[in-house]
Structures are given as C-alpha cells and as structure tokens.
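Mind having a look at this structure? Questions to follow.
Excluded from the complex is one protein chain; the other protein chains are retained at their positions.
Up next, chain A:
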Amino acid sequence: MLRKASSFPEEMLEHVLSFITSDKDRNAVSLVCKSWYEIERWCRKRIFVGNCYAVRPEMVIRRFPELRSVELKGKPHFADFDLVPDGWGGCVYPWIAALATAYPLLEEIKLKRMVVSDESLEVIAKSFKNFKVLVLSSCEGFSTDGLAAVAANCRNLRGLDLRESEVDDPSGQWLSRFPDSFTSLASLNISCLGAEVSFSALERLVGRCPDLKTLRLNHAVPLDKLANLLRGAPQLVELGTGAYSAELQPDVFSNLAGAFSGCKELRSLSGFWNVFPGYLPAVYPVCSGLTSLNLRDANIQGADLIKLVSQCRSLQRLWVLDHIEDIGLEALAACCKDLTELRVFPSDPYGAEPNVSLTERGLVSVSEGCPKLQSVLYFCRQMTNAALVTIAKNSPRMTCFRLCIIEPRAPDYQTLQPLDLGFGAIVENYKDLRRLSLSGLLTDRVFEYIGTYAKKLEMLSVAFAGDSDLGLHHVLSGCEKLCKLEIRDCPFGDNALLANAAKLETMRSLWMSSCSVSFRACKLLGQKMPRLNVEVIDERGPPDLRPENCPVEKLYIYRTIAGPRFDMPGFVWTMDGDSV
C-alpha cells in the first residue's frame, strides 16, 4: 500500500531537515510538495538574501517564522569601485526594524555593502536578547556610537566583524563599553578602524574572553603592545596585527617572538601595516602551521618577503602585493604545495610603468607548482595567450579565476593578438568554474567560448571588451547557471538585452555601465518584465529629457518579488509599466 507523503511523521522530517543546512538544498526541499514546504519553512533557521531589494522583509517574516540568522546584501559589486553613486540605496534600517519586531530570538545578522546607521545598530543592540554575531562587510553609514551601543547591550555577543567597512569619526572609547562581566567574545575584527582604540580596554577585553579565537587589530595598535595582547590570548587561531614597525630593540623583539611562540593554535595572519623587516623573524615560529597569510597591506619586498612565505609550507591561502614578483611566486610554487587561493594586488596601480617585475610568468609558476589551486585574483601588466593556455591546463580544480591586466584592452604582448584564445582555454578546461573576471583585448569571440563552455559559471565581470551585441548574446544565451553579470565600458546595446529578456529573471542581477543600452530599451524591458526592476542610474538628469535612443549612463536590472523600491534618490529611475 502506498503511503502518502503526508502520513510521514512530521517530526521525523523535521529531524532529517535539521541536517540540511545549505540554502540551495533547503530551497529544493521546499519545492517537493506543499506539506514539505510547510514543514521546511517552520524549521528554517538561516536565510540568505542576495539582493535586499528582491524581497520585502514582511515576505521573509511571513514565510519563515523561526529564523535565527539573517544575511543580506545591498549594493551591486561594482560599488566597490566607485561606480555606484553615493545615495543609491541599500539602507538596512527597514529590515532591522521589521526583524526586531518579528524575531526577538534572532542571533545573527550579516550585512554586505549596506548602509547601516547608528540607529540601526542601536535597534539591534536593544532588540535581540540573545544576539550573538554581527558581521558588517563593506558597510558604511555608522560611527563608533553605534558600536558602543552594541558593546554595551549585547550580553552574549560572540562575534563582531567590521571587515572593510567605513566607520565615521572613530574614537577608541567604545571598546570600554563592554561590561567587565562580558566574557563571551570569540571573534573581533576592527582592522578597518582608522583611529586609535583604547588599548587598555582592548587588553582587558582580550584577557577576559577565553573563547577568543579571532582578533584582527587596526593599524593604530603599535607593535610593542602586540606581545602583551598575545600573551593574554594564546588560544588565538586568527590574528591581524596592527602596525608592524618599531625601532629595533632586542628586548621588544624577543618579547614578541616569545609571545608568538606561545600561540600554538595560530593558523591565520594578517595586518602587517608599515612593516619594519627586522621584526619579521618574530613570526617565524608560527609560519609552519599557517594556512592563511594576508600581506595585502604589507610593504615587504624582495628577500624578506620570499623568506617569510617560504617558511609557510602549510599555506592554503596567500594574499600579497606584487612586490612578491615572479621570483617570489616561483618560490611559493616550490614551497606551498597545498595552496588553494592566491591573490596578488598591485602596489602601484596608477603608475604608467611597471614598478615591479611581476608578469604572466609568476602565475604560470604557481599553476605548475600548486595542483590544488582553485581561486586566483591576479593583477599584472602583461599577458599572453600561451601563458593562459598553460595556466588553464595546469589547474583543473579552478573555481574562481579573476585576471586584471591593468591597461584596458591590452593585447597578447608577444603576438599583439586579442586574448580570446587564452580565456577560451580557461573556460574550456576549468569545468567547475563559477566565477570569472576578464581583462585585456577581447573580441566577441571570447564570449562565444564562454557561452559554449562555461556551463557552471555563476558570476562574470567584463570591462572594455567585445565588439557588438553578439558578445552579450553569447553569454546570456549560453551560460545556464549565470547569476550575476557586471559589465562596464563595452559596446553592448539593446538587441542582446531585449532578445534575452527572459534570461534576466533567472539571474540575480545585471549591471551595465558606459555601454550602449538606450533609454527606449530600458523602458521596454521594464514594461515587458514586471518581475524585474530595471533601474536607470543617470547623474545627467531625467532620461526622458534626452532622445529615447540615447544610451543611459548606468543600468541595474534585478529580479524581484517586491516591486519597485521607494527609497530611490533623484538620479535613479525604475522603468515599469507606467514608467517615467
């Protein structure tokens, strides 16, 4: 006799579901049948909203009554590079106000690229008795007053992470607002703060929190104070130093080296502002155990850098400036066989001439020496198709490949050909590629390769590339898993966009700036596709004061069930049925 799904005990299904935590799996479960949808929504604890304007908070609250963790993202990625004008949106307050009423037991809030006011932080601080984790990644709009409210009121706080956020008028006193009885902190990241924090408050806080595993300081914490902090927290797993320079004094050095030696659990290091190389050997005792090293802000050069990196034989993740040069990357490839992620940033991105000897050869070395490589971000000034083909063949596990050749439209410097073939090899060989950023001289051909081979691609970033609408059409029609597409300064216009309008509803968002999409096409798209918000961002003034076939400055299209938003500034227009 067949049992109907509804006769399966609910409690058992709930128990099974408690082991299913990934969002994608949870979403799949909810689509099986109505009763599974109901059971799933009552026991969902975490939610991730990739675009805060895709849904209204009331809708989330109505569907998921028992959330404990909410993660939201606001502005599009290109906001990181000043392409989204200030005031565009992403204000979190409406969400916080709604969450405060609906979820008194909420424990975690994680925000990325959102505008967070002090008022929002105060509401968070006072509304959730059991609040545990606050992550503000690349956020702005708040000051240390808001942080003080969190410190003073969140008795059970375990994590406060301000990574890459902009904090206004920083003053160090907010740290003292953690009461003396507060001991639950496990993770603190204040590396983005500009000004000094009260060191004595920091020291006392670190000393009384036995679960503290992650501590990322800001550059204002001087080196001679670091040893004391470390001795107060030998259980640290992740450390971000402050400024790493002081006059070389033997007792300060040995104190520091001793303190580092005492941190047997240390696996991740970052910070290193203003490095005085004489103090680098103090970290040598921990190098062999490090899995993650972030020297992105460290002005270490030449032999010092190579010596440091060569000792980190267990390294899985390295972020470094291009001071490492090809020769340093060769050493890396020889020493760090477990490397999975490499990011090389430019030390002089606006200089007309290269200031370091970092070329395509460095990346080739790493791809040859590190078979587990899966994530690359590489800024350089020259590239060849041959190098890209080699890199493509060497790293089968690559899932994220971002290459930035600093000069826009730079060709293969040996053959002067476009880099279509090189990137074609990349997408053909990297069968699991989920994220790709292109650069250099590229024609429509590269997009044909991408559309043909990049079947798992979820995010694509394009700049100064392509010849015609065909390029965009290849991507939109070929990349089945495409979720986010961001394009700047490409000759893509109306045709590809309108021909692939339905595709846009299967994606999270599309950004196009300095392209050739006309206002008329934007209006048409907005009218035809009610479940898309088609936002025209144009600081020249209302688009209907110009001819319809005039290209818009910037275009941001995203799918939504929330309808057009109401918090748009004067330079943003939503195209809808009754548009502008």
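Quick notes
Heads up, the rule we're going with is that a residue touches a chain if its C-beta (ideal position, glycine included) is under 8 Å from a C-beta of that chain, and two chains touch if they have at least 3 such contacts; residues count from 1.
Criterion: contacts and distances are computed from a predicted model.
You can't see one chain of this complex, but its UniProt record names it "Auxin-responsive protein", from the set "COMM domain containing 4", "PIGS transamidase", "Pyrroline-5-carboxylate reductase" or "Auxin-responsive protein".
Residue-wise, the contact with the chain that is not shown comes from A:Asp80, picked out of A:Glu66, A:Asp80 or A:Glu265. Looking at A:Arg267, A:Arg434, A:Arg488 or A:Arg508, the residue that reaches the missing chain in the full complex is A:Arg488. When you scan A:Pro65, A:Pro179, A:Pro210 or A:Pro349 for touch with the missing chain, the hit is A:Pro349.
In the full complex, chain A touches the omitted chain through residues 78, 80-83, 85-87, 164, 166, 192, 273-274, 297, 299, 345-353, 379, 404, 406-411, 437, 441, 461, 463-464, 467-468, 488-489, 491, 493-494, 514, 516, 518, 540, 546-547, 549-551, 553, 569-570.
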